[in-house]
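Shown here is a partial selection of chains from the complex, left in place.
Chain lettering (A, B and C) follows the sequence in which the chains are written, and residue indices restart at 1 in each chain.
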Amino acid sequence: MTKKVITFGEVMMRLSPPGYEKFSQASHFELVYGGGEANVAISCAYLGMKAAHVTRFPDNALGKAATQFLRKHWLSTEHVLYGDQMMGKYFLEKGAVHRPSEVIYEREGSSFSLIEPAMINWEDVLKDADWFHWTGITPAISEGAAKCCLEAIKTANKLGIMVSGDINSRSNMWKYGKSMQQIIPNLAQHCDVIICSSSGMREMFGLEGKFQSLAEQIITLYPKVNKVVKKTRTTLSASHHQIKGKMWNGEEYIKTDKLNITHIIDRVGTGDAFAAGLIYGLLHFDDEQALDFATAACALKHTVPGDVNTVSLENVQSLMEGDTSGAIKR
Amino acid sequence: MTKKVITFGEVMMRLSPPGYEKFSQASHFELVYGGGEANVAISCAYLGMKAAHVTRFPDNALGKAATQFLRKHWLSTEHVLYGDQMMGKYFLEKGAVHRPSEVIYEREGSSFSLIEPAMINWEDVLKDADWFHWTGITPAISEGAAKCCLEAIKTANKLGIMVSGDINSRSNMWKYGKSMQQIIPNLAQHCDVIICSSSGMREMFGLEGKFQSLAEQIITLYPKVNKVVKKTRTTLSASHHQIKGKMWNGEEYIKTDKLNITHIIDRVGTGDAFAAGLIYGLLHFDDEQALDFATAACALKHTVPGDVNTVSLENVQSLMEGDTSGAIKR
Amino acid sequence: MTKKVITFGEVMMRLSPPGYEKFSQASHFELVYGGGEANVAISCAYLGMKAAHVTRFPDNALGKAATQFLRKHWLSTEHVLYGDQMMGKYFLEKGAVHRPSEVIYEREGSSFSLIEPAMINWEDVLKDADWFHWTGITPAISEGAAKCCLEAIKTANKLGIMVSGDINSRSNMWKYGKSMQQIIPNLAQHCDVIICSSSGMREMFGLEGKFQSLAEQIITLYPKVNKVVKKTRTTLSASHHQIKGKMWNGEEYIKTDKLNITHIIDRVGTGDAFAAGLIYGLLHFDDEQALDFATAACALKHTVPGDVNTVSLENVQSLMEGDTSGAIKR
């Protein structure tokens, strides 16, 4: 039976100057859409899963166009809400070598940020799902979004659906009077799988130590959690990264080989590709294979323009099995 | 001596699907900038005047890029302010024949809307100017913007600088607790030249009658005002308009021949081109010529992509003198 | 309850030089997808109906991309089949004034042309539908396609679902050994609504006379049929058409005012927009209004690039009610 994943979070209009133009040079913006959670759902859909995303868009032609993007990329959109008038946005200027990419967000007051728990019937949304995924961005957006997220997680727990949280957040996003330390651990404790950097775990849970130790502490603290996972990134330049996956599953410490991404096309959404690969992997493989699969998916996303990982299952499997050649397929 | 005009108002990022694509079809947005008052300043600059625009942009790379657009189109930008983080925006889908163009605004909470009188030293801004121009959009945006506008007008009066107001407004824009009837007449009374549709005059001043009668009443009511001007537009379709200029100057009722715009390229900013033509005309010609010049400028704008009228003095003069042939210049 | 329409037919990749370039000038092709029946379904979806399309695509990334186009434009695609390797295509060079648009088809041997009745369970497909629509192109493609079409119509009859056929066909398409005279009448007799030009009716049914007489003869011949509809087009040039709708509903002869389309953007798919408007209209209005609605939808399609009519219900209603001004919406 094809597995189904549900995700929840803001989807932004992404506007970027073409190629390597800077904002000061652009005479048009390339238009795609992205958001950490929807990126995960789409990536899962390209791997062959069923996937639906829950979000809220402006009730106008721009909101409709955003939904159309999700539909085009295989998501079910029957749970998309419409209301208010502002589309969340981010502007992306793509860097290279020593020049950083720059991102400017415009998401305050967006339709999504005004979401409220009463707007979503989670029992209905999650009724035939196998997995629910959220990220640490969502509860940072607004109190309403945080509440919706908690309710989703609790409903998933109640229905026996697996829950993963990519709980990394940015402290400068938290502007509605709560800190990430107040909110994130409360959400994280109900998850089966946590994805988080070591520094994130130290910052959010007030813990100390390195990855394995942090992961062990988390699992001890929150018995519902049974896997803690992260992706290590070495940033040699804006054009050249190396990544590696790591997991503590309560029993063994697993890590993958390093993947060397020498000619980056688009770095955005690579963490989401990792999360999606992990979800697919844990649903179809053993832990070690799952981590290899997630890391391969992440690596491949660096070569796909846009926020979302549109590579196929075959592509990921081939890289997961060690074919790094990228040799042409005819 | 080259004359100098100062304008004040919001400049928005304008994002539009290419050609006649609908929002649902766009994979990129064409990027220009526009706003009624800056459009007037730029148009005056292309006609050969000095021109500066006063506005407020986000303090980031997008705000800088907006300023660069104004500089490119010949404006002085030493009075541009930077602060807060949101760029005003509008999305434009271009129509044709029976299909209307559609505009979606996103300007609530923009950097401009948060402007306050204390931010601008109008005596300094206006010190060597010959003309100040404002529109009925600006006081609708926020109380701060309305106050700045009033202060600018009063300072202009004090310095003996001519003031024109294109006082048309849209009642659905007024959201900060004041109505246009409360604010606009108070601004209009200090102007030398008022541009307004007949329906606008009836709605804002509570008057009755047709154009000439309305204009006479305004001039009686507000002795500072000495010309009331409007442009009549017949909308045969989204691709075909006809325009005509009308003026009451306290002494005679002047109207121009009808100009027949059979193949519209971009309808936005045509009213601003009219206002700019009027300012240039009143500074350089007699009233009748000025109105002919304004109407010709307006007609030509319909053939220029973007918000701003970048045609040359020669182009406008040639049409004003009756050459409607558009014959190729080599 | 939202009504649901099902359509069946080939969807082709449409490749066209940008703007008014000729094939000899193109260095890239714009890519959209289209096919008479899917165009109808998409148009209905933009008007607010539920819509699904049944077709068959190559089992490769191009077939998937075609499905993604349908999904983006709101169709349900759960009944899309995949198999074989060739995507049907057409190349479109857009004309203007005296220069005709030129179309080159490449659809022989396409995945759709190899469709067979056993591949589709029509009872399942049609189970919650309100309307089934087919065109005279489909049975011309292959014997398999013709059989599928007949089976769909008969199943619809059995389930009490309304059936419309836009039965115009082109005799030079019929290459598999059957003529349109042998096949079309047999399909048409099971329809509730027939859309056909007068010349088409004369050619396919061997009848004589003008529209009203032809329509009366058809209804007499085929009692299941209760409305015969056509759209009259006056082709003043490639850039300027006039259209009018006509209907015989067994009781009265209805015709609409002429709509004058003075600046055509894309002429392809305008007949499909008419058919979609008719379906929507007959489901929601009386016959006269339905015909007005269909004609307005048809007129608006001439201003939308691509094969499909993506205008909104509001746009069509506004034109149907006589607002031909295309005045900008803010």
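Here is the rule we go by: a contact is a pair of C-beta atoms (placed from the backbone, for glycine too) under 8 Å apart; a residue touches a chain by one contact, two chains touch by 3 or more.
Predicted, not measured: the structure shown is a model, and the values here were computed from it.
Chemist: Full complex copy number, with 3 in place?
Modeler: The whole assembly in this structure file has 6 copies of the sequence.
Just so we're on the same page, only the chains that are shown with their structure count from here on.
Chemist: Is the contact between copies chain B and chain C built from the same residues on both sides or from different ones, judged by whether over half of the numbers are shared?
Modeler: Different: when the shared numbers are divided by all numbers used, the fraction is under half.
Chemist: Rounded to the nearest 5 degrees, how far is chain A rotated relative to chain C when their C-alpha atoms are superposed?
Modeler: My answer is 180 degrees for the C-alpha fit.
Chemist: If I average the CA coordinates per chain, which chain comes out farthest from chain C?
Modeler: Comparing chain centres, B lies farthest from chain C.
Chemist: With chain centres defined as C-alpha means, what is the inter-centre distance between chain B and chain C in Å?
Modeler: About 45 Å, centre to centre.
Chemist: If a residue has to touch 2 or more other chains to count, which residues of chain C qualify?
Modeler: Residues 73.
Chemist: Applying the document's contact rule, which stretches of chain C touch chain B when the two form their complex?
Modeler: 19, 73, 259, 261-265, 296, 299-300, 302-306, 310-311, 315, 318-319, 324-330
Chemist: Which part of chain A faces chain C closely enough to touch in the complex?
Modeler: Per the stated touch rule, the residues are 68-69, 71-74.
Chemist: Which bits of chain A are touching chain B when the two form their complex?
Modeler: Answer in residue numbers: 15, 18, 22-24, 26-31, 60-62, 64-65, 68, 85-87, 91, 93, 102, 104, 106, 108-109.
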